[in-house]
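Structure provided below as structure tokens; questions to follow.
Complex shown without one protein chain; remaining protein chains in place.
A, B and C label the chains in the order they appear, each numbered from 1.
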Amino acid sequence: MSGASELRLHCAARSSCVAPVRHALRAFLEALGFDARSLDDVTTAAGEALANAVEHAYGTESARDAGVELLARFDGDRLAVDVADRGSFKKRPPLPGRGFGLRIVRAVARQIRIETADGTRVKMQFPGPYQKR
Amino acid sequence: MSGASELRLHCAARSSCVAPVRHALRAFLEALGFDARSLDDVTTAAGEALANAVEHAYGTESARDAGVELLARFDGDRLAVDVADRGSFKKRPPLPGRGFGLRIVRAVARQIRIETADGTRVKMQFPGPYQKR
Amino acid sequence: MNGDDGIQRIRLTGELEISRKREIRDAFGIVPGAKAALVDLAEVTYADSTALTELLRFCVTAQRDGIPIAVVIRTQQFARLVQYAGLANAFRIFEEPGEALAYLNECVDA
Partner (left out) sequence: MNGDDGIQRIRLTGELEISRKREIRDAFGIVPGAKAALVDLAEVTYADSTALTELLRFCVTAQRDGIPIAVVIRTQQFARLVQYAGLANAFRIFEEPGEALAYLNECVDA
């Protein structure tokens, strides 16, 4: 027994997988006693990062099986959520009327870092306090 | 990205915590694509082990804060679920009309081992295949 | 008693688990004058051994007092839980309240 709580979920990078992973994250945070606003914000941000992995990471259908991983870690104080894929980050100028995903993540998270050395890893930290009990 | 999926949830050993932890386990398994029967069986077994930690592990109210931990691990093939507390296992003859908890766990799990060296750890393994997709 | 047929109705819904132990126990009691009891758990979405223990306690007491009991269970999780606990023959289980009532009426008339 370590005291920290962790959720690590590995799934195929398909659009049908995003909602179930998001629901699992929500239920995980609910079990930790997070308040409604935090539940919404954290799952919203994670949902955007997951959707990006599904939309942008992989060039071919079969490559999607390399998957996407959600990692949420709560040490009783700070919540960190990573979303990682094995694809390649697509640096490009934002299309008009798009590009809301990362903007939303930035609005919600206290800190976001995107590592693109080996696939893409979006590392988010969320401001506390978030627990209701 | 490791490929394996894991849920580790640490909560106070109170009866109000059992359902949220069970719901988180269910959502975790749903995200992994488990079928309805497996979802029911695994959460039923885990629910019994969690309830036992709440009911039997700790002698005093304040000791409950040492908590209970659920650990579920799926490697794409085998599912293992541990429920651990920091209390003391109570060996005693079964009361009449009670003692259903561990019997239910045994009926569901392919294998169960109870370690009582340092608190109680109920280690359950579940038979596969459990995934619908 | 919810009807004038002498059959007491007990109805519980949702998740019957450890955090509702007291409520479950309080719900399971025979009212004076009841000739039989229908335990309607059709809308229970999840049950654990806490619920089973209270249900069994109730059924044993009632049967000792000669009061027939019928239990309605519809959820598969709950039906399997009863099997896993080895209680499939400890009380009469029905899937429909109508069937349970017919059974109890027969018991009461006999």
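Note that contacts are C-beta pairs under 8 Å (C-beta built on N, C-alpha and C of every residue); 3 or more make two chains touch, one makes a residue touch a chain.
Bear in mind that the values here come from a model prediction, so they are computed numbers and not experimental data.
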item	value
In the full complex, displayed partners of the excluded chain	A
Chain not shown: contacting residue from A:G67, A:G87, A:G101 or A:G119	A:G101
Among A:D41, A:E69 or A:D82, residue touching the chain not depicted	A:D41
Positions on subunit A contacted by the hidden chain, ascending	15-16, 18-19, 36-37, 40-41, 43-44, 47-48, 51, 54-55, 97-98, 100-101, 103-104, 107-108
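We take it that only the chains that are shown with their structure count from here on.
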item	value
Pairwise touch network: line, ring, star, complete, or other	line
Identity of the most central chain, Cα criterion	B
Averaged-CA centre spacing for the pair subunit C and subunit B, given as whole angstrom	27
Whole-Å gap between the CA centroids of subunit A and subunit C	45
